[in-house]
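First the structure, then my questions, so here it is.
The complex appears here without one of its protein chains, the remainder shown in place.
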Amino acid sequence: MSLEMRGIARKLRMAMVGGGPGSFIGPIHRIAAELDGQIELVAGAFSSDARRSLEAATRYGIAPSRAYPDYEALLERERCRPDSADLIAIVTPNHLHFPVAAAALQRGYHVISDKPATATLEEAEALANLVAESEGLYALTYTYTGYPMIRQARAMCAAGELGRIRKVVVEYVQGWLSQPVEASDQKQAAWRTDPGRAGIGGCIGDIGVHAFNLVEFVTGERISKLCADLSAIVDGRRLDDDCNLLVRLSGGAPGVIHTTQIAAGERNGLAICVFGEKGSLSWAQENPNVLNVSWPDRPVQTFHAGATYLAASAAGASRLPPGHPEGYLEAFANLYRDFAAAIRARETGNSEGCELVNDIAVGVRSMRFVEVAVAASREGRGWVTIS
Amino acid sequence: MSLEMRGIARKLRMAMVGGGPGSFIGPIHRIAAELDGQIELVAGAFSSDARRSLEAATRYGIAPSRAYPDYEALLERERCRPDSADLIAIVTPNHLHFPVAAAALQRGYHVISDKPATATLEEAEALANLVAESEGLYALTYTYTGYPMIRQARAMCAAGELGRIRKVVVEYVQGWLSQPVEASDQKQAAWRTDPGRAGIGGCIGDIGVHAFNLVEFVTGERISKLCADLSAIVDGRRLDDDCNLLVRLSGGAPGVIHTTQIAAGERNGLAICVFGEKGSLSWAQENPNVLNVSWPDRPVQTFHAGATYLAASAAGASRLPPGHPEGYLEAFANLYRDFAAAIRARETGNSEGCELVNDIAVGVRSMRFVEVAVAASREGRGWVTIS
Amino acid sequence: MSLEMRGIARKLRMAMVGGGPGSFIGPIHRIAAELDGQIELVAGAFSSDARRSLEAATRYGIAPSRAYPDYEALLERERCRPDSADLIAIVTPNHLHFPVAAAALQRGYHVISDKPATATLEEAEALANLVAESEGLYALTYTYTGYPMIRQARAMCAAGELGRIRKVVVEYVQGWLSQPVEASDQKQAAWRTDPGRAGIGGCIGDIGVHAFNLVEFVTGERISKLCADLSAIVDGRRLDDDCNLLVRLSGGAPGVIHTTQIAAGERNGLAICVFGEKGSLSWAQENPNVLNVSWPDRPVQTFHAGATYLAASAAGASRLPPGHPEGYLEAFANLYRDFAAAIRARETGNSEGCELVNDIAVGVRSMRFVEVAVAASREGRGWVTIS
Partner (left out) sequence: MSLEMRGIARKLRMAMVGGGPGSFIGPIHRIAAELDGQIELVAGAFSSDARRSLEAATRYGIAPSRAYPDYEALLERERCRPDSADLIAIVTPNHLHFPVAAAALQRGYHVISDKPATATLEEAEALANLVAESEGLYALTYTYTGYPMIRQARAMCAAGELGRIRKVVVEYVQGWLSQPVEASDQKQAAWRTDPGRAGIGGCIGDIGVHAFNLVEFVTGERISKLCADLSAIVDGRRLDDDCNLLVRLSGGAPGVIHTTQIAAGERNGLAICVFGEKGSLSWAQENPNVLNVSWPDRPVQTFHAGATYLAASAAGASRLPPGHPEGYLEAFANLYRDFAAAIRARETGNSEGCELVNDIAVGVRSMRFVEVAVAASREGRGWVTIS
């Protein structure tokens, strides 16, 4: 799908839980949801502080009557409206992902949640059961799976263009936690380094799961074993801020995942390389509109987002022609667009794009990855199987 | 301004003229206008074909009653509504820019128009008079002035960080017209290569004006003289598709502008280099989130969008932290955000960001540039002064 | 030819004129000449100061008896030795290129000269006559024609892979003359900005000729017309330090050449783009081991030096496999290797690589380019034909 949109019956209505003043991800979800004109934000429980929730509603241009003081009120009262929200976006700290999602699904809302799915594996498995029983659909916003060139990479792997996968390397290098900013007034850092709100994983739960998910999304294989070295590098930090893992894919290929949040001066350096029997591909998030593919005895190829020669899943993820950069917000918007398509498809039987939605099974796998990696590293074990 | 938005009284309401099925720029204006939640598209005369206008309205999620068959009807009937559109976005082929803008301004609407301002210099000057007399505000969407790093470049030039400007080079390399696609069913190509709809300039009017405007926007100087070599490279093309110019700035510095649309395989390669007495900067649109600055006897610096050390005008143009790429749509949205701020400022006296709006004076200068360059090249003159 | 060298009867013996203490280019010629083990430096008149010539000889590891106080002595006395130098490398300031080359050719030496061929067009034409009559061969070291990927570009143009050439752009951006360093003790700057030693061209003669030559070397076409804007930007400078030219190729294609030496902080930014009917190529000297080629409807290709898929002329210009960077010295060495091959070929009839030698015809053309550009700019003429 390009900017030439299909006719739409009506926009889907969205309510947000979390995302109040100081939130990084809340406004991103709002923009991403509304970007393609298929969803509109109509309500929210933006903060546990009613005054702040109202303040956020005003900023988002939402009627005060639909600014709720807590998520229970939101879920309850929206359902009574003729123009009730259709889907709930969860953008709270991790420890609230499960209770909000559970409550929303039980009332039949569709749910789109920021990652990780939950704070613990146990919760994730419970949520999987709830999704199975619910009429609501569920999606996780693993942002990077929304990039066109990641979808191109996935399509090329699936089509066997690289041959058998021989090795995968993912790096994810950030620097924003290189100092103990959680001690000062940095709200993002505060909850992400707090086991009570983030869960058992720090860096591994915040960005390690992106790396994990990207390996599986792109290669179509599963990570079956790992050997982990997690550290809390910054003095006094209670959760890991640096993670290095050797892994093995289900097809037997070795791999490396290394992520860090203490690389002073670095930004958001996520990158993936997949080496196959016939060729190798590489992609870097900070320059996301190109995909490089190396071949023996042929020039290296650079694929550009928006080009005519891309796989359908990649072509459909660009709004603009080549050379007109799209970025993080557009990738995020693709996740919402896919989810909107999935919701509409449930009614119409059209399922275009639905296979790209990160569902609760992805969420369970990610939480299992976190639990296994944290335990393996803490206990100094070598290789451990991810069941 | 970041994602932490100020409270807003109400969203501004926008109507669009042009932008129907097959339009490239229409959907971009819709996304850009709505991205920051300050403007909503509520009406449109999307096509001169009433059925197609209605079809577009449906796609945009607009009520059929506000899909007008022509711009006169739109301007007339919206004004009678209590929820009338506040601003008119003009996204038609060039020859309609003037009549639509004139009619809208005369009725007191604010106008935001795709570039170029008009099809001829004469029209641009007439429009300038209308703007001066109107209560409506007027802005041109010179997209590339919306990029954070272009604003950083401008701020650094203005602050004298590079010293006196010694030379400027702008290149703009596209390939989409490398074949005579106007002969087939390529709507974009058809009107852009047709003197009746595009005006006297082909490449010079379509992208040359971007290059021209970028020089003046970044350096703060004027282009005062030029020597032009315009060609229609593709057989049978009636307007230029390749432009090469030597220029002189008002401060005396030499410069080069070269733009083309026939570079087979190229995308949207706009780039600017400014060489100053103390240092040199360079920026390329296809990798827009960085600005490189070279200094004698010091390492080259790369500035990143979203970073803490940027000038206020640049910092305010990013929605995301460094390493989270923003692109063309976000740059475009900055133009709308600035214009919304200017509209609100007219009421409140707050003028933040207004100096970045490309106003009708910019439009007049650009049209003069086109007329001078076209005439100079056609008549084989050497250096010509831009009055 | 790769590192797997052919057997050689004996190394060719070289004498150098110029290249004494403080010379930039002298030591480069020594390394380049000797790199492939086919030539050895055995004598020199390195300076017009006998003591300094001797000092240089010691540094180069040359016997004191072969350190001559002037080039006449060198040419005279070497000829009397059984192990006389075979070829003379001229690395003096420009004004000496002609007398030294003339004297050497008249005595039957082979001559390899730094560019430009001479200080004036008149001298160049006289030299062409001398070359025609001499038994000696003559070559100019246009360094950049030695790069493997420039040879690949040339081969691709010659084979018609890009289709008809539609446009060429060459930029050459240096910053080392951004301050009036000639006033201090910078020997390189002193002679290059002095009309008495450099000739009538400053930047145009020093690096503009590289740009000119690269256009012709790569495209196989001639520059037939130009429109020039040359400036002396730095106060008090007597020769141009900034040059901007519109050009036309013999096939009718437009082009742009812009070169500068006053871009504060810049290094040696030579780059060329050739746009053809079917595709476009680009190469940048500061990252010389890759050549990018863009195609409509296919991914961009990056060719790597040393790869298996290159044209023969490019493959033969690398000593190492892909990924092992070669640079400026290796490119320079390729010129010497080609010249050595040409010298040996004269005896054996093997002419491999000889067509890549920049001969005196190239020198004459370059000098004509300089004279025409300087005159055209000075007199404010528009387009001027290069006869």
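Note that the chains take the letters A, B and C in the order they are written out, and that residue 1 is the start of every chain.
Criterion: contacts are C-beta pairs under 8 Å (C-beta built on N, C-alpha and C of every residue); 3 or more make two chains touch, one makes a residue touch a chain.
This one's a predicted model, so the numbers in the text were calculated from it and none came from an experiment.
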Exercise. What shown chains does the left-out chain touch?
Worked result: A, B, C
For this session: Just name the one of C:G44, C:G269, C:P296 or C:G363 that touches the chain not displayed here.
Result: C:G269
Seminar exercise, completed: Among listed residues C:P99, C:P180 or C:P322, the absent chain is touched only by C:P322
Problem set entry | Option from A:I200, A:I262 or A:A341 whose C-beta touches the chain left out | A:I262
Seminar exercise, completed: For chain A, residues touching the missing partner are 162-163, 166-167, 169, 171, 173, 175, 178-179, 227, 229, 231, 233, 242, 244-246, 253-256, 258, 260, 262-266, 273, 275-280, 293-296, 298, 300, 380-383
Seminar exercise, completed: Omitted-chain footprint on chain C covers residues 3-8, 10-11, 21-22, 24, 27-28, 30-31, 34-38, 55, 58-61, 174, 176, 266-269, 285-289, 304, 319-330
Problem set entry | For chain B, the residues touching the chain missing from this view | 293, 297-304, 307-309
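To be clear about the criterion, only the chains that are shown with their structure count from here on.
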Exercise. Just curious, how far off is chain C from chain A if you go by their C-alpha centres, in Å?
Worked result: 54
Exercise. Distance from the CA centroid of chain A to that of chain B, rounded to the nearest Å?
Worked result: 34
Exercise. When the centre of a chain is set as the mean of its C-alpha atoms, what distance in Å lies between chain B and chain C?
Worked result: 43
Exercise. Tell me, which residues of chain A touch at least two other chains?
Worked result: 304
